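Just one protein chain is left out here, and the rest sit where they should.
Going by the order they are written in, the chains are A, B and C; count residues from 1 in each one.
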Amino acid sequence: MNFTAAIQEEIISEFELFDDWMDKYSYIIDLGKEFGGMLDREKKDHLLVKGCQSKVWLKSDFNAGIMNFKADSDAMITKGIVALLLKVLNQKAPREILDADLFFIEKIGLKAHLSMNRSNGLMAMIQRIKSDAEKHL
Amino acid sequence: MNFTAAIQEEIISEFELFDDWMDKYSYIIDLGKEFGGMLDREKKDHLLVKGCQSKVWLKSDFNAGIMNFKADSDAMITKGIVALLLKVLNQKAPREILDADLFFIEKIGLKAHLSMNRSNGLMAMIQRIKSDAEKHL
Amino acid sequence: MPDLLTHIDAIREDFPILSKTINKYPLVYFDNAASTQKPKVVIDTLSEYYKNSYSNIHRGVHHLSQIGTDLYEASRKKIQSFIGAKHAHEVVFTSGTTEAINLVAQSFCKKYVQKGDHIIITELEHHSNIVPWQMAAEHYGAIIKVVPIKPDGSLHLDVFKSLLTNKVKIVALNHISNTLGVVNPIKEIIDLSHQKNIPVLIDGAQAVAHGSVDVQDLDADFYCFSAHKLFGPTGVGVLYGKEKYLNAIPPYKGGGDMIKTVKFEQTTYNDLPFKFEAGTPNIAGVIAFKSAIEYVENIGFAFIQKQEDLLLNYATTALENIEGLTIYGTAKQKASVISFTVKGIHPYDLGTLLDQQGFALRTGKHCTEPLLDALGVDSTLRASFSFYNTIDEIDRFVTALNKCITILA
Partner (left out) sequence: MPDLLTHIDAIREDFPILSKTINKYPLVYFDNAASTQKPKVVIDTLSEYYKNSYSNIHRGVHHLSQIGTDLYEASRKKIQSFIGAKHAHEVVFTSGTTEAINLVAQSFCKKYVQKGDHIIITELEHHSNIVPWQMAAEHYGAIIKVVPIKPDGSLHLDVFKSLLTNKVKIVALNHISNTLGVVNPIKEIIDLSHQKNIPVLIDGAQAVAHGSVDVQDLDADFYCFSAHKLFGPTGVGVLYGKEKYLNAIPPYKGGGDMIKTVKFEQTTYNDLPFKFEAGTPNIAGVIAFKSAIEYVENIGFAFIQKQEDLLLNYATTALENIEGLTIYGTAKQKASVISFTVKGIHPYDLGTLLDQQGFALRTGKHCTEPLLDALGVDSTLRASFSFYNTIDEIDRFVTALNKCITILA
């Protein structure tokens, strides 16, 4: 099992502790609260991820073969989701990010609850992370 | 009972002889075939009644207190219907035409079969006859 | 009020969706300003029409086509009487409010608007009553003037009066704001405009479900609304226009049915209302819309307004008790719409958690971005009630909201 898969398994087993969706959300919200985020002056408009109802800023940088992401959101649930995504995809090589099969989204039930439509922008965030990585292949 | 009502009753009793719609139509078609109509050179565009799928020309004239209608159609059923209408309304005083309650249309079943929509123009013909009459009140 | 409550139970049974569950919670549908649910009679009219009588209309001599035409035209007559129009041919079917406004923006401006002319709208408008005017203004070189709102969400009538110069060619505003619920003094605005011979378009999308509208009494020149916000199907809207204006302005779309004769050299357009109804219309939708209006007429606006006022007042009081909660739009005349935010919490977070508990309400800008800019807020939650909502739903909503606030705080 590769590294990103291992982290995803870990996330899945954490979510298995909850049987109620409110608990899962509380957990995501806690992740959001704990997540570092960005300074206000770093939140530039060109970093905004399109297609999210809440604002999501995502900044990437490439150093020594590794992608480095910083992100933030004005909504706590969105921030928690970004935190989850970056748990899996941050500090990885571009190739690894592009190849990552994000099976945890389906397994923890995020997919059914955060469908691919425009209001939540989960897809848009993933696409942005992957397209940023692609530039450094 | 006034005169137009009497003619209508007569028409109704004629139609009562038929129990089948095809027979009623055959009768209307025969009326059309027998109806005088107009000479080709009389069929001026400005006499066309709008809203009929087939062409209907209707020409009126006012003389000695009486409306005189001439009409024609390129479709036989339409011509038969015009013939019926003029049986009731031709050679009458404008007031009588305007006041005429054309109950025979409903009674002989024309109304259900020739509804008021644009394709047949029954309403349009009646309106034209009445509006021509109105000018000579 | 046991009487009212029993009545509501019976009414709720007319709406199949209201007994559904979402995430194992009973659905509480508070998104009525976005779209209303459909009573069974509307759904049945649609099915029955397709099952028993469907065909294309207007041009056919055959039976089905004539039945369809009669039903379609009966819908037009029903709407005529519902809004008090003088003539049935002043009722034009469109695909929705948005298309109705675009039609007027394009066709009216083509006829009447020249470079440098003014068009008045307000800060309260839905994007569908802003963007069409911006597009037409750009094309014809006109200038858009905006009536601002006061802090309570009501319009600055003094500013409106000062904007009403003889450069103004048309005034367009909504009857009721979809975001704030504020009811605008449209009769007064129409009167003021008419004193200067300026016609007024009313975006009635939010108004028709809440109270009876009489376009002749209002003396509105154009009045637009959508069936889907009035318990009818999607894809149907109405443009009411005064005969004189509909006759004067050019057609918007070309095609079948809107013509009298077509020659390559010269085409002549049909009479009203067909001049504005090019192509095969939403036949089944229009026919089912009649059932929706009849349903509303049976319930009666007296009951609807009583019930909605009750819900609005009850909910407003309950929400005002929540710490940090701000309601936007506090003008006196209000429909049953409440926009609010909770201090320090993003509306999206609240909306998401409320959804988990079966509450359908809207978060965001509600297609009124300039209004939110004016209010200085990025996004709000909006709960909007219809007559089928209940006090009990509001109680549960307030409990759930408090719980969400605790989780998110």
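FYI, contacts are C-beta pairs under 8 Å (C-beta built on N, C-alpha and C of every residue); 3 or more make two chains touch, one makes a residue touch a chain.
Everything quoted here is computed from the prediction, not taken from an experiment.
S.K.: Check the options C:Arg76, C:His175 or C:His228 and report the residue that touches the missing chain.
M.R.: Among C:Arg76, C:His175 or C:His228, only C:His228 touches the chain that is not shown.
S.K.: From the list C:Gly255, C:Gly300 or C:Gly344, which touches the chain that is not on show?
M.R.: Of the candidates C:Gly255, C:Gly300 or C:Gly344, C:Gly255 is in touch with the missing chain.
S.K.: Pick from C:Ser336, C:Thr363 or C:Ser386: which residue touches the chain that isn't shown?
M.R.: C:Thr363
S.K.: Touching the absent chain: which residues on chain B qualify?
M.R.: 21-22, 25-26, 29, 53-55, 74-78, 113
S.K.: If you put the missing chain back, which residues of chain C would it touch?
M.R.: So the residues of chain C touching the unseen chain are 16-17, 20, 22-23, 27, 29, 31, 34-35, 37-38, 40, 42-43, 46-47, 50-56, 59-65, 95-99, 101-102, 105, 126-128, 130-135, 144, 146, 226, 228, 233-236, 250-251, 253-259, 261-264, 267, 278-285, 348, 351-352, 354-355, 359-364, 366-367, 369-370, 373.
Throughout what follows, only the chains that are shown with their structure count from here on.
S.K.: For chain A versus chain C, what separation do you get between their C-alpha means, in angstrom?
M.R.: 38
S.K.: Between chain A and chain B, tell me the centre distance in angstrom, where each centre is the average of that chain's C-alpha atoms.
M.R.: The answer is 77 Å.
S.K.: Which residue numbers or ranges of chain B touch two or more of the other chains?
M.R.: Residues of chain B touching two or more partner chains: there are none.
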